[in-house]
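Only a single protein chain was left out; the remaining protein chains are all shown in position.
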Amino acid sequence: MNPAVTETVNDSIFAHDHHLPGQKLPTDIPEDLLRKTPLNLPNASELDVLRHYTRLSQKNFSIDTQFYPLGSCTMKYNPRIAHALASLPGFARLHPDTPAPAMQGLLQVLWELQEWLAAATGMAAVSLTPAAGAQGELAGVAMIRAYHLARGDTGRNKMLIPTAAHGTNPASAQMAGFEVIEIPNLPDGDLDMAALDAHLGPDVAGIMLTNPSTLGVFERRIAEIARHVHAAGGLLYYDGANLNAILGRVQPGQMGFDVMHLNLHKTFATPHGGGGPGAGAVAVQERLRPFLPLPTVLQEPHGALRWMSIEDLPQSIGQLSAHGGNIGVLLRAHAYLRRLGRSGVGRVSAYAALNANYLLKELQRLGYQAAFPERRASHEFILSVSDLHKATGVRALDVAKRLLDFGIHAPTIYFPQLVPECLLIEPTETESKATLDRFVAVMAQIRQEALEQPELLREAPHHLPVGRLDEALAARKLDVSAAPE
Amino acid sequence: MNPAVTETVNDSIFAHDHHLPGQKLPTDIPEDLLRKTPLNLPNASELDVLRHYTRLSQKNFSIDTQFYPLGSCTMKYNPRIAHALASLPGFARLHPDTPAPAMQGLLQVLWELQEWLAAATGMAAVSLTPAAGAQGELAGVAMIRAYHLARGDTGRNKMLIPTAAHGTNPASAQMAGFEVIEIPNLPDGDLDMAALDAHLGPDVAGIMLTNPSTLGVFERRIAEIARHVHAAGGLLYYDGANLNAILGRVQPGQMGFDVMHLNLHKTFATPHGGGGPGAGAVAVQERLRPFLPLPTVLQEPHGALRWMSIEDLPQSIGQLSAHGGNIGVLLRAHAYLRRLGRSGVGRVSAYAALNANYLLKELQRLGYQAAFPERRASHEFILSVSDLHKATGVRALDVAKRLLDFGIHAPTIYFPQLVPECLLIEPTETESKATLDRFVAVMAQIRQEALEQPELLREAPHHLPVGRLDEALAARKLDVSAAPE
Amino acid sequence: MPYIPHDAEETAAMLAAVGVNSLDALFDEIPSSLQVHDMVLPEGLSEMALRRELEGRALANAPLVCFAGGGAYAHHIPAIVWEIAARGEFYSAYTPYQPEASQGTLQVLYEYQSFITRLTGLEVSNASLYDGASGLAEACLMALRIQGSEKSILVPENLLPSWRSVLDTVLGMQNIRLQAVPYDPNSGTLQIPGDASDAAALIVPQINAFGLLESVDKLTDWAHAQGLLTIAVVNPLALAMLKAPGDWGGKGADMAVGEGQPMGIPLTGGGPYFGFLACRKTHVRQLPGRLVAKTVDAQGRTGYCLTLQAREQHIRRGKATSNICTNQGLMVTAATIHMATLGSHGLQETASCCHTRSRQLRELLAALPGVSFPYAGAFFHEWVLRLPMSATAVRDALLGHGLLAGIPLREWEMGEPGDLLVCTTELLEEADLLTYRDALKSVLEAQ
Partner (left out) sequence: MPYIPHDAEETAAMLAAVGVNSLDALFDEIPSSLQVHDMVLPEGLSEMALRRELEGRALANAPLVCFAGGGAYAHHIPAIVWEIAARGEFYSAYTPYQPEASQGTLQVLYEYQSFITRLTGLEVSNASLYDGASGLAEACLMALRIQGSEKSILVPENLLPSWRSVLDTVLGMQNIRLQAVPYDPNSGTLQIPGDASDAAALIVPQINAFGLLESVDKLTDWAHAQGLLTIAVVNPLALAMLKAPGDWGGKGADMAVGEGQPMGIPLTGGGPYFGFLACRKTHVRQLPGRLVAKTVDAQGRTGYCLTLQAREQHIRRGKATSNICTNQGLMVTAATIHMATLGSHGLQETASCCHTRSRQLRELLAALPGVSFPYAGAFFHEWVLRLPMSATAVRDALLGHGLLAGIPLREWEMGEPGDLLVCTTELLEEADLLTYRDALKSVLEAQ
């Protein structure tokens, strides 16, 4: 129904008729620097463009239209007021090189957000500049590296990471120049302390953990882990991906972490936008403050605000992007936090946990198997459909695709990899009981379908704009851009 | 999938947590004036409300998502910039009782729009206050009434109206206290001059016409009609519903009309909004200026602008609504006109006519029957499927419903009533040839389906959220509001 | 060419298909004497230039903290309301004449009707009229149809004067007599009318033009005793706090009409707003305007459609209940989302905050020398302040303090020269009330 715009080129009119005023001078740019290949973008009418993309949008699942219990991604409601405020011309039209006295309004927002995130995490200082969680991780492990080097402790080139960690953890450690050592988890979900102790030593820079872990349970011996790592001279990095589980209730700083990032696009309700932009603010204990990435906002003694530069923070790991980071995302996170306030923040984790534990119980009642049945769910939990797979051949993938037919986005599947045929389910605190109950009803029906007509699941989805796509073909016959006509 | 919000009440929480600050005083309003019946509106979460209405929106056809060739309704593209500008806080937050010196920006816009509409129609003066076409008609015929009475010509209580006119014409004339006399059209679509002449006399206040007429053809003898009516002491009212056909090319003022309304939500691209708001500005020749409805904007000799009052225009027919009219709609129409300018305005009718005549030719090629095959189409044209009806039992209604299955809104059907089994098709100038060609292809397929499997059409639509609805049941068992739980 | 997609090649191909050789030739049936020669319009602007020009115009309207009411009220509108209402699927759809392709708009209208019936305590609501004032004119015509013709309407003298003007315009065309019902000059509220002969209905404004609450039970009962219908004129937000028209007196008002603007509609200098009109089910066939009903399709699925269209002009033509066609659909869409977002609790809390602020400001101003309050009765969020100098002069002076201080009653040809109608809503913080007090004090002292 919707041919790609690239296929419906209409070549000789302006979609957007600028009528640009003023004299057009003949160009004085040397011929050999000018464009040779004709620029072949579509010249469609504004209505055709609007209609094309409006209809495309309707082909997406989104929080605004569907329940989206995608584990580890914290798909909560993105308040619309945050978008409206971040789009105010006073923010949207602000050039990054505006002198500080002419941008005190923005700096005030960023300064407050730094303070609030420090308070919420129990950390001493915050830099808001990382553009996403992975860039925050990179900044964080780079600070660990810088810390050891600054102390002349040059042999610490290893980073410990649980086997079940998010893929960005090892990738970021690698990118920061570390060798990655994997630490396994025990069957109850907690970290294998013996394995940890076995690896600790003078070559270990630190450990990257998230708590609750990617297994959806709280790492109960975190204080002990921190003691051991610190005793061995290492630092603890907290991956903030699961912060929604403990927001307002437990602070990473109090658990013993030295440095962390926060995914503002998860815990602080900024939109995922079909894959970003995020924001991965980093927070550190006092001893890592000198190494924070630039820029951050500084309040002068007389109250004026300005950006910090390398003169202010000579040991900084440096700059991660050309300007101050994803400011528009930070504005949205600020609005969300300001709206919630202290008591609202505490309710986030409480209701995230309530929704997760309620859903887990209801799904267990239907016969679904929890990966860690003895454990309390955090804000998310893991089911394994290995039993169904053995009985019917139906896989986690098939359950996921069938859910789409009911207008429910699939949970995360096959992560963490150590639980076979797993579904990682995170409802978030912004979903109502009615929505959860409908999900339970659908999961009951799917379970019955799996037993009675498994092919219905294996061929799902049936009611979407396309059926299951041939991803192998996509990689084999790589078509990643439309050729110009 | 989407139960009405009224059915999913969640009674004890605030969707929109005002946290209104400040001391709540105990009310001092006497008990017998306070609410007795509990207010039973849903208290749903902001996400649930957002999701409910977002999904409802997706069940609508609209210009932004579908071709919408609804004859006589001029469903053209509604530029988004107009919405953005009308929503600027400087306009949106302006209280109507703001003194004129503090609202010169708005008054400037309205003043210009008055001037431009007068220029575009060839009239002397404009009042923007009518809220819709029908209110404009009422104002217009009321001015005709006031004009005759002001001259002491008290016997003119009849209004002539073509049989094929829009229903609002007789309804408005009736509401203004006139007796309606219908004048038939000739088989070629033009007005029956003999019938007209037979009715003209000292009891006739005037005639209401649209040109091109509702039959989709230009009334060629309009100058002669004007001469006859004027000679008999009557005035001519122009129904602006079809102004898109002649915009920038022929002026109602030049055709001899004395008064008219403009549907800004048709010709001037303001949105229809699922049924309004519109704006039905009225334009008059000099002799009717004293009777214009209030308020209108006046420019003082020194350039300042203000609203005119009854002191300025003592013979005014009066006020039609509590304030200045649908200002937000007027802002949008102003933006559209300012964007188009003189040359853009001329292109509107040219391309509206091109699209209509092209479509008519292509559909005739498929075998569809034009109601007036000898005539040039204006911006719209009429087909009759009487031949199909006789051959297959398929009616215009069935063709209309089947079009919906292809993601195309149905044309207007069964209007004008004098053409049996008719479809009134108006593509507008903002649709591309590609869109028209797809419509032609779909109409070809539907014609074939009508001949080969007429039940497919009679049971259409098949692919919409609901099938053909039982409208008789709706009227019989009248359920027009959800009972509180 | 703004908003026109055809290029020269495409235009040529289409002209060829039509069989003409120019765009002008498409107009060959139009006598050349009628073709336009000159038309004085400015040249077009790019979107960019247009934005700059209109942003300048918007800034030329002074941003003022608003203490004016008088039928249009500054309220907070949650961000989601217009975010959703302005989605293309609502914004650019037509009247839902093809119900299967318009279930979004239709269900919204059905929910709107439901919400209005709950606010008013009446059984049926139409899908909107132009605004409150024209809605009242329609309600009067409806009352006359119900009661039989040759009747008049009893119109209170403390109805908003702009509404009275609209009644004069619309009812005057049909020579319907409007009988004035006077108010007690001491209390500002209505006296029981003397004579009801010839009248079809009594209009009861709750709230009246002075912001005062009327004894609606007594007035309604009197009207019914005289065989009149009662037409309630109400503020929908105030109905979260005040008695619903359906509960007025022994039998309840027969119709309720009002300005819907306080329900999520921006002020925008006076419109577009929307009028609501609710009535008893027995009178539904006299109701003007569109009406949406719930029904089913052949498979039994619930759906919504327009109903009782035989009342309307596109079917009934000259015999319709009204000439209204296009109404205020998008405004009603926003209002429905607004009401659903706030819910009962949010509306009640908002109403209560408006009322509280109003009492707070009145207390603050009572301490200023020379000012008084001519009317002592109960109010919702608006009252008359009597100043020791021209209210217009004070209003103009306070513009310089960034305040729109209210509406001088003399602009309505009511009250004393010093009378200013002052309104407070939830948008005002306590600091704003203090600013108002201090600014007024300085203006009075400078006199």
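Order of writing sets the chain letters: A, B and C. Residues in each chain are counted from 1.
Following the convention adopted for this analysis, contacts are C-beta pairs under 8 Å (C-beta built on N, C-alpha and C of every residue); 3 or more make two chains touch, one makes a residue touch a chain.
Quick caveat, the model's predicted, so the values are computed rather than measured.
> Counting contacts across the entire complex, name the shown chains the missing chain touches.
A, B, C
> Looking at B:I29, B:A84 or B:L456, which residue reaches the missing chain?
Candidates B:I29, B:A84 or B:L456; residue touching the omitted chain: B:A84.
> Quick one: say which of A:P187, A:G275, A:P301 or A:P373 touches the chain that got left out.
Of all options in A:P187, A:G275, A:P301 or A:P373, contact with the hidden chain holds for A:G275.
> Taking the full complex into account, what residues of chain C touch the chain not shown?
Spelled out for chain C, the touching residues are 46-49, 51-52, 76, 78-79, 87, 426-427, 429.
> What residues on chain B make contact with the chain left out of this view?
Looking at chain B, the ones touching the missing chain are residues 10-14, 16-21, 44-48, 50, 54, 79-81, 83-84.
Here is the rule we use: only the chains that are shown with their structure count from here on.
> Taking each chain's centre as the mean of its CA atoms, how far is chain B from chain C in angstrom?
Spacing between the chain centres: roughly 20 Å.
> Using the average of all C-alpha atoms in each chain as its centre, how far is it in Å between chain A and chain C?
Computed from C-alpha means, the inter-chain centre distance equals 46 Å.
> Indicate the residues of chain B shared as contacts by at least two other chains.
Expected reply: 44, 46, 50, 54, 58, 63-66, 77, 79, 430-432.
> Scan chain C for residues touching two or more other chains and write them down.
1-6, 10, 44-47, 78, 80, 83, 88-89
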